[in-house]
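Every protein chain except one is present and positioned as in the full complex.
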Amino acid sequence: MSQPPSPPPKPLEGYAHYAHYIISSPGPFVAHVEINRPAKLNAFTRDMWLELRAAFRQLSADPDVRAVVLSGAGERAFTAGLDVKAASQGGSALLPGPGGRGVDGARAATMLRREVYEFQDCISAVERCEKPVICILHGISIGLAIDLSSCADVRLCAADTRMAVKEVDIGMAADIGTLSRLPKAVGSSSWVKEVCLSARAFGADEALKVGFVSQVLESKAAAVEAGLKLANLIASKSPVAVQGTKELLNHARDHSVDESLRYTAIWNSAMLQSDDFSSALLSGIQKTKPRFEKL
Amino acid sequence: MSQPPSPPPKPLEGYAHYAHYIISSPGPFVAHVEINRPAKLNAFTRDMWLELRAAFRQLSADPDVRAVVLSGAGERAFTAGLDVKAASQGGSALLPGPGGRGVDGARAATMLRREVYEFQDCISAVERCEKPVICILHGISIGLAIDLSSCADVRLCAADTRMAVKEVDIGMAADIGTLSRLPKAVGSSSWVKEVCLSARAFGADEALKVGFVSQVLESKAAAVEAGLKLANLIASKSPVAVQGTKELLNHARDHSVDESLRYTAIWNSAMLQSDDFSSALLSGIQKTKPRFEKL
Amino acid sequence: MSQPPSPPPKPLEGYAHYAHYIISSPGPFVAHVEINRPAKLNAFTRDMWLELRAAFRQLSADPDVRAVVLSGAGERAFTAGLDVKAASQGGSALLPGPGGRGVDGARAATMLRREVYEFQDCISAVERCEKPVICILHGISIGLAIDLSSCADVRLCAADTRMAVKEVDIGMAADIGTLSRLPKAVGSSSWVKEVCLSARAFGADEALKVGFVSQVLESKAAAVEAGLKLANLIASKSPVAVQGTKELLNHARDHSVDESLRYTAIWNSAMLQSDDFSSALLSGIQKTKPRFEKL
Amino acid sequence: MSQPPSPPPKPLEGYAHYAHYIISSPGPFVAHVEINRPAKLNAFTRDMWLELRAAFRQLSADPDVRAVVLSGAGERAFTAGLDVKAASQGGSALLPGPGGRGVDGARAATMLRREVYEFQDCISAVERCEKPVICILHGISIGLAIDLSSCADVRLCAADTRMAVKEVDIGMAADIGTLSRLPKAVGSSSWVKEVCLSARAFGADEALKVGFVSQVLESKAAAVEAGLKLANLIASKSPVAVQGTKELLNHARDHSVDESLRYTAIWNSAMLQSDDFSSALLSGIQKTKPRFEKL
Amino acid sequence: MSQPPSPPPKPLEGYAHYAHYIISSPGPFVAHVEINRPAKLNAFTRDMWLELRAAFRQLSADPDVRAVVLSGAGERAFTAGLDVKAASQGGSALLPGPGGRGVDGARAATMLRREVYEFQDCISAVERCEKPVICILHGISIGLAIDLSSCADVRLCAADTRMAVKEVDIGMAADIGTLSRLPKAVGSSSWVKEVCLSARAFGADEALKVGFVSQVLESKAAAVEAGLKLANLIASKSPVAVQGTKELLNHARDHSVDESLRYTAIWNSAMLQSDDFSSALLSGIQKTKPRFEKL
Partner (left out) sequence: MSQPPSPPPKPLEGYAHYAHYIISSPGPFVAHVEINRPAKLNAFTRDMWLELRAAFRQLSADPDVRAVVLSGAGERAFTAGLDVKAASQGGSALLPGPGGRGVDGARAATMLRREVYEFQDCISAVERCEKPVICILHGISIGLAIDLSSCADVRLCAADTRMAVKEVDIGMAADIGTLSRLPKAVGSSSWVKEVCLSARAFGADEALKVGFVSQVLESKAAAVEAGLKLANLIASKSPVAVQGTKELLNHARDHSVDESLRYTAIWNSAMLQSDDFSSALLSGIQKTKPRFEKL
């Protein structure tokens, strides 16, 4: 018998206006963001990625949020990626065009560059969010699904997840982040090249083996539950400690160890001036749950 | 019963003049390069590495090539590395010498530096090749075998492959690329240090586990076959998409995510102005094989 | 029946004055450093980390040492990390304080920054040591244990090792190196974020799977034995080759492949002017053990 | 007799809603932005820097703009910098506070960091503007005046300009860009350190000698006129060429020559596919003024 | 009365086969390279830049050369830059084309990118030459003249030199090195932006003032003479010292001070093992001219 669906989630205050995302509050200081276009396999339109940026900017600065879970609504897909049909009709500058015939190539390139920057910036909002983001991959998770989940801090997936870096199959190199982040998220350049050059699908076990996800759960429901459990655990810790850890790990990825150590020392020269330390120690001694000020 | 040898390959036009490599065309837009000195375990002489550069430069710009497979001729070795005996007799500047006695150390260093640069540049031609290179490791694969295969995009190996970063056993640190590329190709710095500092051998399973290769096949023949199959798959895709993907992944390895995203946007501002997108989409709808212009 | 303890080790000459470390010589050119505060689970006081720097500086330049093994004394712990109680009483600037109340925040930050730099510099001495360092994790190995072992070249562990990046549990982001080095030592950013953000424990198998350690042994004794065996193997090789390999791998981690190749060529332009090459070759032919000059 | 004021400028269409800037169109494809708070020496409030970002974002993408001149309204000041009084009353997080007394230092730091990022981002909009910006310094030009003008591409000044990197005089290191950009804009690190560490004033001749400005004009009016003349000249050129030149020079400042050459080649691989080349050549032959498509 | 022409120079052995350059030997260990197309103001064709690379590669490794002077033949021009007419007729991929109409924009970009890389590589050969290059600017020195002279180590000019970064006037951003190297060669970013964005001409005095040239001489003949004198002085010094100085200064331009110090130490660990030191000291004591081995 399959896992019953979760009860209707409690809305997170201040996020009701988002059209394409269900943003709920499944626990104290935890937000759950669901991409809400299940009928179209959660495929992304331009509106959706613009709204994604707005939502994660708000979450980033929201003192009532300390950890975020990101998943897709419905059983079938985390997301099937860019809605190519909508993009074509909407006259998006992003899709490969007919060789620039009839238009000035330099001007076409300028429009494309601006649009790619904008699209990248929207998806990168997940990485820039100051609070940790746990992404739940499930079902169809291709194309933009990989760009997007690569921006998350932790990735879990359901056993049925079917992933692919699909872009070469539509005649283009992935440009919204997969090629920039995936090689730094996993431990085998040979595997990264293989899946990115061939666009072949890979499943949950393969994703776990190369380290793209850190846990595989039996179903979407179980994966979401595991994600929420982890989010609750993280949200119970000092937000000064957690947010600093995210920032410093992201900085470390892109810098030498010497640069990272120097930056870490500067960062902590302010961040160690916090009450969270004594709260944490005291509650350790008293076996109570520590209480931390908002951040 | 052992796997029968492959039938004599069809030569790739324009590559017959290479003395040390068999370069054939096992499928449309696919090249197969075999290191051809099996009697000496495909050990490299100076001539061979100079010719390697010439061959991969030609492949890089050849519009009839979209994917390359690299393997060793014969059953015994991919390559046993540098032909130390030939190098000694040829008076190579590359081999560690007798402590600079009798010569000016600065001038000896200058000659060594120039020769190492030249050698590095020849091997790096595999990485610089604009078309993806799939390397098949098999049998003895030590020393230069690791430098060379680390330049490839994808690495597959036969179950009998015996690998080692062998250089410390002849009194030197590897200087043709292994120490620069191996740590970025696999996911365990502890393992990299262990095999590089001790020169101990490792086999196919270990190579798969740490991610150095992405597949292990039962025999050399099976590994070559898997490599050719992958090459054919890649060669059937848009060359604009494939070559862009290789370039952007190589750039990402050496840059921060921010740098990589910016470079990607500039790259694709030109590359999205291609007919390959509509060809790919149309053939997807019509269930036909897309045809892409040469590149 | 448990493994009997090793016989009392032979002291390494010149290191008897260290108060907090037992430094012995279990084989030619091999040093074994044991953190010697087993009654307190080898927890670190300020004195201990200052002395650690002094010891590894001496080992780095000691021509009688070619490989170092680092472990904890006693069965219970490699190290339980910073001695928080001692640090509080000693008035360490390092521990998070009470929100800067009553003091000028800029001046508090300056004191903290200087102290973090000093602490980082002491632990980094393990990485800067010119000779390879093999770290044996065993028993409790949390907090500073991860910062410290991340500086080693090779990590082995006993099956009973219990590890955690524990800092968020005391209200702070780890600042002595874990967040800078761990992401570059293993192959799964999702796993790194998971254990660093949640402070959850992980064991030997998990550490092996993500590549943090390269071998798991059944017990502390077996792990130390394996470490010493590896150290002896490395110490039998050319010190020019071994020390160059360590330097070049550390440089590669923090630089692009092009930078690394250039640096490698310059490095080897001097280092190939060595007698170790002919010694290594000759002993290979004569099946004798090569003898290398001190370094 | 003093220079008469310029005639009332023709408004630039689409920019009438800005409260703190007069944005006019003194010539085809040229915009003139005047900081409009002369009664307060054009000192900046929070609203003003937020609006500055909005205005330069709009100018950046406006196809009717090819060059921008930035100056202060009134005769007395380009800008006297941050309006410290307003900032204090508005409870700005940016001003140095009373040592964090009574508040958690880590949380105070987080608020400060976010606010500094926001302020930096607003001022950097001048640098990010895709069209060249010519800044006219005149009269009092201290504090934020240097941060702001350092973001411009070309700096001209009036003979009466009185400049200072004033921040140390109010107890803080300049953090909105002066310390990041000034050392790369001029050719004497000794001079940069001298004026930044001492906060001493310097005049037009000194600014010219060290290269901070490239021309000194006799009066504000003459400097504005020279700026507009240069803007008109630049606006008459190919926008593909001009905007590419700005982008590539900004990229070069922050990258090695090798990185810059590679980026340049990628950039121009799209940008050379333009009609501007033939337009420019043809008008050169025909002695006519070339016409370029909008960008 | 004008300066009489120099006597016919003595050819440098081994360089007679170059068609577009006169390469002579005006003194021991000094080479003088003259661009030899005075009838066309020394404008460059494709053949010329390919040959430039060949010549400077040969000079770089020639032990009989220790310093190089580069100038233009004839009185009228150092070089008027790219021969645009020849480039158009030769179907060069380099010139901006008609907006990519009728061709696939991605494929056009690939051809352009390869050609720009090739052109950049040829001009960069002057910078890569291991021996110092002194460039004499005189007469018309526009476009490619700036790219080319920016690769030299020292720039001198005649009083009549007329320079311009001319590329925006033909509808393109300079892409052969000016925008990458000029900002790092002079001390005023405002001036660099001004001349690059406006394409306006500048003369010898202005070039001296901003530091682009380090000396202005009254005439071409005097400038060549000063260049040869400096070359002779440099050629009389230890080639180990001189070539190391060039290498380390070029490295420093593109790296942080810490990186540069580390690289310098590695470089000199080999280069200090030279006889040149004792030769230099001894000749200092004996007041004789030191003799250094070839390099």
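Structural remarks
To keep things simple, chains are lettered A, B, C, D and E as they appear, and every chain counts its residues starting from 1.
Heads up, the rule we're going with is that contacts are C-beta pairs under 8 Å (C-beta built on N, C-alpha and C of every residue); 3 or more make two chains touch, one makes a residue touch a chain.
Values in this document were obtained by computation on a predicted structure and should not be read as measured data.
The missing chain, though absent from the view, touches A, B, C, D, E when the full complex is examined. Touching the chain that is not shown, out of E:50, E:87, E:201 or E:248: E:248 (per the contact rule at the top). Summary of contacts with the chain left out: across D:80, D:135 or D:186, the touching residue is D:186. Per the touch definition above, the residue from E:174, E:210 or E:224 contacting the chain not shown is E:210. On the side of subunit B, touch with the chain left out of the figure occurs at residues 96-97, 99-106, 108-109, 258. Subunit A residues in contact with the hidden partner, per the touch definition given at the top, are 263, 266-267, 269-270, 273.
The chain not displayed touches subunit D at residues 84, 94-100, 105, 108-110, 112-113, 116-117, 120, 124, 127, 167-175, 177, 179-181, 183-184, 186-194, 196-200, 210-211, 253-255.
FYI, only the chains that are shown with their structure count from here on.
The centroid of the Cα atoms in subunit A and the matching centroid in subunit C are 34 Å apart.
Counting partner chains per residue, subunit C has residues 96-97, 99-100, 105, 108-109, 184, 186-188, 210-211, 253, 258, 266-267, 269-270, 273 touching two or more of them.
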